[in-house]
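Left out: one protein chain. Kept in place: all the others.
Right after this comes chain A.
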């Protein structure tokens, strides 16, 4: 019973006082009933109470990416620094967080508020991927590690009207999508991943520079960061890319870097793309008709179904016969898609989720729905979303449960155990999981409380 909130009670004690003339001894049933009816009724939550939005984090703490300073610098002398948080830990935030992204050792949280502060960042900041965080000790310097969610000031024209829709993080750069002022990029730009010209010998740490990208054929509705490249999806269904291209992950037909976002062609030319995904050097895109396209690194058989080349620099259609695809997620070496029927398919290399025997496959294999809680007793459990970290996968069901599998790098799976997980395993979260962001060694989830 640890969930008691503020109680509103009447000062009447529970047992009515016995009068002087009444005898002692066991009270009759009628007396008990009367006492029960006279007892005060406590109200813990009113009829119109709304469910609360919470953020839970878990994984590697020392980078500061979890946003809990006491893990790195304990606030009491006897406490020890915590290297790994193996189970979900609640992170207090000022605003309702609508979008979260985990990069390589850092995290971005954003809210759709119209207040001045819309984005918070924590973790590694050696390339100013969290913007400039002024150090309190020395006003001229910036923090290299940010231990708690700190506001990121954006150079908005209309800060009290523009809303931040989504954030995305790569290895050392970040993208912030707004509804009316385009995309803001910060962090490392050595390969043009921030969408601006590469400046030789530029120093990225303690930099104030936040670049704004507005030139697209229509409004950008999704931003995705790969390891050192960026993808932009517009309302019209076109995809733009910039950044490192040695694996062909920019999909522009060459293997050079690109510093200006350029439209992709290949098999997705003229196709209405409704979702893009990337985290490592491979990219996947889903069209409105349920087809999936891929480009980039294929050293781990991600695109081996269409080509033997290990670097694909033009989007290719992946002719899988598994049904219409609703959502795709790309990891470092493995990929996962979710079909319209709610089935989850995995392929690539690594711990794919079908036991230790399946290490690599070029053709998608389905993960049995019984592993996600489906059974004769609960036949309408479906997977609603799939997400990928660098070497782990996550699936969210329509019941609000979170399943994870893959390499448990520094406790990033959140299962409470340190072993790798070879098939989907529930993460116990006190609430209904609405969304989850996976990183290299940590994860962030947005959760709605039960009541």
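In this text, contacts are C-beta pairs under 8 Å (C-beta built on N, C-alpha and C of every residue); 3 or more make two chains touch, one makes a residue touch a chain; residues count from 1.
Definition applied: contacts and distances are computed from a predicted model.
Note on the omitted subunit: UniProt lists it as "TRUB2 synthase", one of the names in "DNA replication complex GINS protein PSF1", "TRUB2 synthase", "Pleckstrin homology domain-containing family J member 1" or "Septin".
Within the set A:40, A:81 or A:155, the residue that contacts the chain not displayed is A:40. In the full complex, chain A touches the omitted chain through residues 1, 3, 5, 14, 35-36, 39-49, 354-357, 368, 370-371, 373, 375, 377-378, 399-401, 419-423, 425-426, 428, 430, 432, 450-451.
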